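Let me give you the structure first, and then I'll get to my questions.
One chain of protein is taken out of this complex; the other chains stay put.
The letters A and B name the chains in turn, as written, and every chain counts its residues from 1.
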Amino acid sequence: MPVYTCTTVQSTLDAQTRANLAGELTRIHSMINHVPGTYVNVVFHELAADEVYTDGEPAKPLLINGWVRTGHPEAQTSQLVAEIASAATRVTGIPAQRVLVVIQNSPAHFAIEGGRVLPAPGEEEAWLRAQRDGS
Amino acid sequence: MPVYTCTTVQSTLDAQTRANLAGELTRIHSMINHVPGTYVNVVFHELAADEVYTDGEPAKPLLINGWVRTGHPEAQTSQLVAEIASAATRVTGIPAQRVLVVIQNSPAHFAIEGGRVLPAPGEEEAWLRAQRDGS
Partner (left out) sequence: MPVYTCTTVQSTLDAQTRANLAGELTRIHSMINHVPGTYVNVVFHELAADEVYTDGEPAKPLLINGWVRTGHPEAQTSQLVAEIASAATRVTGIPAQRVLVVIQNSPAHFAIEGGRVLPAPGEEEAWLRAQRDGS
């Protein structure tokens, strides 16, 4: 259901670190937002050094943008963003000063996965059960 | 007006399939949201195999993210997302289980194209007429 898009300059994260970060984002999202890991997508955009700027100068931030369904309780989203930001530094070693995490959202019924409209937050279980039953 | 961003692993879609998918997304959006095809943009991000993860493992989903103007009737957006998801599998052969379509939105007046603030949904005709008249 969610998509996390991580943007860095090339060679900032090696392949193992990308895999580790993808694993952590998946674990955290799955735990907090009640979504099986099989529905959590993480992609990495690795750009050239002269394609990333902060304050108008070439820079090396780690930008993480996540899309989630609208309607999760506020406290849950706050916990999500906090744990993702914390994991980003813990897994990559990039200091928090260069890490920006942004969560965006839109209604669950504006999204389709596996041929089915996504469930609103809180209705995941029935949705997953129907998926398993092939109904 | 809209932008559709399709993200896959490299070599998932060949050039002809990308062109076909761009054509179908354009046709569908134009028909349902009353926007001439000349205003429909489709871009493809083709990432390395170790830059795309599902469930924390390298994977090959087709992720389609569309931006549209806020204010289209709900039923219209539901139809839009359904037809896009259906076209994605029909055109690419990628099974629905690996396709995620997400529509996001923001107000039309948060966007400018051709030097002019975009029209709210329903006001496209007057906007296009003014464009043609150069007024």
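Convention: contacts are C-beta pairs under 8 Å (C-beta built on N, C-alpha and C of every residue); 3 or more make two chains touch, one makes a residue touch a chain.
Source: prediction; values computed, not measured.
**Q** Which one, B:T12, B:T26, B:T77 or B:T92, makes contact with the chain that was left out?
**A** From the options B:T12, B:T26, B:T77 or B:T92, the contact with the absent chain belongs to B:T26.
**Q** Check each of A:T7, A:N41 or A:T92 against the chain that is not shown and name the one that touches it.
**A** Answer from the full complex: A:T7 touches the omitted chain.
**Q** Out of A:V52, A:V91 or A:L118, which is the one that touches the chain we can't see?
**A** Hidden-chain contact among the options goes to A:V52.
**Q** Mind listing the chain B residues that contact the chain we can't see here?
**A** Residues of chain B in contact with the hidden chain: 1, 3, 15, 18-19, 22-23, 26-27, 36-46, 67, 104, 106, 109-115, 117.
**Q** Go through chain A and note every residue touching the omitted chain.
**A** Touch with the absent chain occurs at residues 7, 45, 47-48, 50-56, 58-59, 61, 63, 65, 74, 77-78, 81-82, 84-85, 89, 96-97, 99-105.
By our rule, only the chains that are shown with their structure count from here on.
**Q** Taking each chain's centre as its mean C-alpha position, how far apart are chain A and chain B in Å?
**A** Averaging C-alpha atoms per chain gives centres 21 Å apart.
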